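Every protein chain of the complex appears in place save one, which is left out.
Chain nomenclature is as follows: A, B and C, assigned in order of appearance, with residue numbering initiated at 1 for each chain independently.
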Amino acid sequence: MLNIEYKYGGDYMDFKIERDNNCLIVSLEGEVDHHNSEIIKDKIDDGIIKYHARNLILDFSSVDFMDSSGIGLILGRYKKISALDGNIYIVDNEKLKRILEMSGIYKIIKIFDSLDKAREYAGR
Amino acid sequence: MLNIEYKYGGDYMDFKIERDNNCLIVSLEGEVDHHNSEIIKDKIDDGIIKYHARNLILDFSSVDFMDSSGIGLILGRYKKISALDGNIYIVDNEKLKRILEMSGIYKIIKIFDSLDKAREYAGR
Amino acid sequence: MNNKMHLEFPSYSQNESFARMVISAFVAPMDPTIEELSDIKTAVSEAVTNAIIHGYENDIGTVYMDAEINENKLMVIIKDNGKGIEDVNKARQPLFTSRPDLDRSGMGFTIMETFMDSLDIISNPGEGTTVIMSKFINTKK
Partner (left out) sequence: MNNKMHLEFPSYSQNESFARMVISAFVAPMDPTIEELSDIKTAVSEAVTNAIIHGYENDIGTVYMDAEINENKLMVIIKDNGKGIEDVNKARQPLFTSRPDLDRSGMGFTIMETFMDSLDIISNPGEGTTVIMSKFINTKK
């Protein structure tokens, strides 16, 4: 038995951007597609500048759908933060492993299975 | 937030037919439309004959969608069991009140808000 | 917010639930209440069922569903190329059904009328039936 969730306004996604010292933590929930990626992309980039973030954690642990737009979102942020000599970390989940693997993300970005682990590593 | 449930085989409905003394209890779950009504109609009518049922309880308490095909299903069974000098009782829920009201079902059939109450009444 | 959609499917009865799910997905961005969504699903279910059982009877034909969102107004059009309705006024009456043999209750059009804000029926024998319904969604925003 499967469920489709209708979220407010038809965006099927919630997100939260928090600052934790020099770390920007972006938590996503729901579906990451092109439509939704466009909505959060600029907000993340603004956050990086505004908070002079040196570390960016993208927490996808509560994402239940992601297509290649999510890969584009990750790679785009990777480029931005790398240009600022910062680091990017990803929290994934079982559902996303295949698409992250396929697109080579695991080879260039460090992945964690929980936000706590990512935060601990980033704060070393 | 609303949910759509995909059930096995795309029928979006489960049902159970039980015999309790001279009472036939039909419990429905999910969506009652024309497609699904056609599936259970004959089974209920067979059950009435096979078990010489004098009382028929249609338990709609777990039904979350019903259109006028459900009204037709109820009225058709009402006619069948009345012709056999039997009685029919309905268990409804909040979601179905409007459509049952509109179609005049409350005027001709006794309605209960739980299966236990219907069973108790039928077993007097 | 404006949007529209056009859907065609064969008149198999299992597509009644498919049509309900499509309209649910289409109106979701309007953020309807559970009651509004249930009203729309029920009205669509009635119109699609009619196309399947009355319009095409024992044949398989194509059912057409068009929907449009204009600000907070939803319009849904269900069309078939089936046998059509001789007397639309009579057909609209509560409890009127041409198929009591199929356990029809004759409440379909009454439900569409009650659950939606407007209902128009265009039909001629041999030319099929078009049902046009609209409903305003209370936006909470």
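Convention: a residue touches a chain if its C-beta (ideal position, glycine included) is under 8 Å from a C-beta of that chain, and two chains touch if they have at least 3 such contacts.
Remember, it's a predicted structure, so these values are computed and weren't measured experimentally.
Although one chain is not drawn, the whole complex shows that of C:21, C:75, C:88 or C:122 it is C:21 that touches it. Contacts to the hidden chain, counted on chain A, fall at residues 2, 4, 10-12, 31, 33-35, 37-38, 41, 65, 67-69, 71-73, 75-76, 95, 99, 102-103.
Contact between chain C and the unshown chain involves residues 3-10, 12, 14-15, 17-18, 21-22, 25-26, 29.
The criterion applied here is as follows: only the chains that are shown with their structure count from here on.
Across every pairing of chains, the maximum count of C-beta contacts belongs to B-C.
The most distant chain from chain B is A, comparing centres defined as mean Cα coordinates. A separation of 24 Å divides the Cα centre of chain B from that of chain C.
In this assembly, the C-alpha centroid of chain A lies 42 Å from the C-alpha centroid of chain C.
Residues of chain A in contact with at least two other chains: 4, 6.
Chain C has residues 24 in contact with two or more other chains.
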